[in-house]
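Every protein chain but one is kept in place in this view of the complex.
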Amino acid sequence: MTAPTTPQRWSFLGPAGTFTEMALRQVAPPDVELDSCQDVPTALDRVRERQSDAAVVPIENSIEGGVNATLDNLVSGAPLTIAAEVAVPITFVLAGREGTRLEDVRAISTHPHAWAQCRGWVHRNLPDAVYVAGTSTSAPAKALAGSEDPGSLGYEAVLCNPLAAEQYGLAVIAGGVADNAGAITRFVKVTRPGRIGEPTGADKTTLQVQLPHDRSGALLGMLEQFSARGVNLSRIESRPVGDSLGRYRFSIDIEGHVREERVQAALIGLHRTCPQVRFLGSYPRLDARPVVVPAGTSDKDFIVARAWVKDVLDGRTL
Amino acid sequence: MTAPTTPQRWSFLGPAGTFTEMALRQVAPPDVELDSCQDVPTALDRVRERQSDAAVVPIENSIEGGVNATLDNLVSGAPLTIAAEVAVPITFVLAGREGTRLEDVRAISTHPHAWAQCRGWVHRNLPDAVYVAGTSTSAPAKALAGSEDPGSLGYEAVLCNPLAAEQYGLAVIAGGVADNAGAITRFVKVTRPGRIGEPTGADKTTLQVQLPHDRSGALLGMLEQFSARGVNLSRIESRPVGDSLGRYRFSIDIEGHVREERVQAALIGLHRTCPQVRFLGSYPRLDARPVVVPAGTSDKDFIVARAWVKDVLDGRTL
Amino acid sequence: MTAPTTPQRWSFLGPAGTFTEMALRQVAPPDVELDSCQDVPTALDRVRERQSDAAVVPIENSIEGGVNATLDNLVSGAPLTIAAEVAVPITFVLAGREGTRLEDVRAISTHPHAWAQCRGWVHRNLPDAVYVAGTSTSAPAKALAGSEDPGSLGYEAVLCNPLAAEQYGLAVIAGGVADNAGAITRFVKVTRPGRIGEPTGADKTTLQVQLPHDRSGALLGMLEQFSARGVNLSRIESRPVGDSLGRYRFSIDIEGHVREERVQAALIGLHRTCPQVRFLGSYPRLDARPVVVPAGTSDKDFIVARAWVKDVLDGRTL
Partner (left out) sequence: MTAPTTPQRWSFLGPAGTFTEMALRQVAPPDVELDSCQDVPTALDRVRERQSDAAVVPIENSIEGGVNATLDNLVSGAPLTIAAEVAVPITFVLAGREGTRLEDVRAISTHPHAWAQCRGWVHRNLPDAVYVAGTSTSAPAKALAGSEDPGSLGYEAVLCNPLAAEQYGLAVIAGGVADNAGAITRFVKVTRPGRIGEPTGADKTTLQVQLPHDRSGALLGMLEQFSARGVNLSRIESRPVGDSLGRYRFSIDIEGHVREERVQAALIGLHRTCPQVRFLGSYPRLDARPVVVPAGTSDKDFIVARAWVKDVLDGRTL
């Protein structure tokens, strides 16, 4: 008879009904205990402080780009590791309390990122509508649904995802209101660091690299550390270091796993030449597309080459 | 007797009292007519539609990075040109209505970027305070000061710049509340395109470059177009192209002026090899530090080299 | 009635019967007046001094590499231009006076390069044979055939090409004596500089480039001037500058014609960054294989890109 295991607790950007919860549902165990947090740093700190087993946070949106709060927090606090990625199509509805008609809407609330992604639709259909900023896409929905005095909120409708409208019992006034129908947000599952597992052959590795200061061509030199080992970049985001204008660190995804030789060789090159490199995880690619390993950069190529150098040192020159 | 000239009208991210207005004041003529706009796209469209002569908008913050609304709008609409840059130190005060004490504050409103920059201070001094998102750093200050029913706003204090507190008649509860004392935001003055003026010797040029799709090493190749002509980058920000994950365009500042030969050579190289390049202006650097022109990349070097090629073609080989 | 034209006079490395004469015959007009010279510098000086219309000299051998005398003379004297190239398969026979048998041969004379290319055969078939150096592959043949006292020459056989054996009336003792059956020597037709003609689409351009002194990465930087414009190298030979060890200039063949934009752009880049560049001609490739022009480097790409930069300068930003 096995001992009963405690269900896992996972943190996420709440409240219930956000796109983040939708992402979490795709990768969490069925009996997960949800820990709704008010912002990304809080969700990540719960993991650091061992109050959660994992956190799911957004990292990149196909329209808005990198999520600064996530990118910056992952390098500034105690080390965390990305263990998985998941993508969620971003769809918005305009929702209100039962009976609200389009022509009743004078003000709309949502998260600023959501507002940016629906501005065109609003401009065309509600040209006079005023924007009221919210802390997430579902918080204004929750407030609107639960308010005993909706008139005091200052808005009659919210832009949220269909799940949130349903969960909070709001009526959909209009659907498909996002300006770009194909928008996607990519989320990551974050855990405390542990021994790195084995590659699947379709992995990515996430890094944060700070460039040497005041050296012309530093970015070029950094990219050459990858290209010299045949390692391809699938994402690069620049973030300010924060102490002055003109200094950057880069958030990078590369194709491959840190247990592969060519990735290790690139990491060694980065560590030697850049003042700060942080490893943020090797994990399976969402699309499961096998990584193309260029000629001369397979594990075997590295092993054979190292053996040859050893032969050279011992006088067994060929 | 000269005809009286009409005062210029400049647009900016309002309302009055924002950091953007502080930036505008540094570069606008004294008799400028201010046009306060509710967001960056609106301010830029006023210039496009000839309702304003110029707009001043934020482009980069030393803590938060590039301002997406500005970076994205400058490439998506009708062409505009950056004509000047100006920087403003970002300082925040916690302000409230006369008589408000620190212990009275249960909720705070400000723009999300401002909130991100003061979160540490709030966490230490008002650990239980709730955040209420605002559309700018001064709008909540204006609302708090002007409200006839402050209790209905849902917050007792705002984070804003000292100018806004003074303009709206709020009392400073605490000063120096930004987590990073040296934060700076850089703003740009944007106008309709016109004939490019002469270099000052201390200029920068802003570009947006979209990388070729699905070509490994495309970013490296793009950077080599600059390095092959001795052109240094002072800023690079990646932005999603927007149609899918994994495709980027880059917002770039280079050292030099488009009337300089080496900059033109780099632009020609970019135009040949990247699917889309947008020129966004050549203008004096804020710090007036002369650009270092590497050996072999001066205008004279280019002129002499071209003359030599012409001699070669005509059989005057040396 | 047209005036009779004077036949051309062409110089070559003599005497009659050398591989150089064989090369010359392939490209010279039928009524050419031959000017046999004792060494390469003399042949090239005849053209410089207007005593010949052209010279044909060897430039590269598939076994021995670049021909130093040619490579060095082309950069040190008054300018000359390569107008055409031609290749000759290098075949050797062992030849002697009528009646000479293999077992009679105790010493063999030929040019040192020819000796190097037949050493294996001689080692196997005439292991005790002594080598007597000659100034060309046909001069010893001429001497052996014409001598009234062959015993005083110190050799009984020569290594020469079949044409020379025939011309001088020597008997072939053994044929196919070259160690590498596929050896080829490439020759060039050299003239005084003149206006450069039009490209054929299958051209090469020859350059001599001296690297900047004491700059780490100078060779890499030089090669990037080509790669940044999609120009491929088909030959590179290093030659000492001559004033000390460790300084080099490079003799380079690139694919393309100096009337093509991408070649001109590369030449301008070289002229700006290298202390000395000498253009040595654009001429049709021997193999007539059309040059592959990479995407973004056609003449049209350059013309469109330059027009765009002009638009930018005039305020017609797109």
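So that you can tell them apart, the chains are marked A, B and C in the order they are listed, and the count of residues begins at 1 in each.
We adopt the following convention: a contact is a pair of C-beta atoms (placed from the backbone, for glycine too) under 8 Å apart; a residue touches a chain by one contact, two chains touch by 3 or more.
None of these values were measured; they are calculated from a predicted model.
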Displayed chains contacted by the hidden chain, counting the whole assembly: A, C
Selected from C:25, C:192, C:235 or C:259 as touching the chain missing from the view: C:235
Which residue of C:91, C:135 or C:298 touches the chain not shown here: C:135
Contacts of subunit A with the absent chain, listed as residue ranges: 79, 81, 193-196, 224-225, 227-229, 258-259, 264-265, 267-269, 271-273, 278-279, 295-297, 301-302, 304-306, 308-309, 312-318
Touch residues of subunit C, complete complex, unshown partner: 38, 41, 60-66, 68-69, 87, 112, 116, 119, 131-135, 152, 180, 182, 184, 186, 216-217, 219-220, 223-224, 227, 232-240, 242-246, 248
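As a convention for this text, only the chains that are shown with their structure count from here on.
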Whole-Å gap separating subunit A and subunit B, where each centre is the average of the chain's CA atoms: 25
Multi-chain contact sites of subunit A, meaning residues that touch two or more partners: none
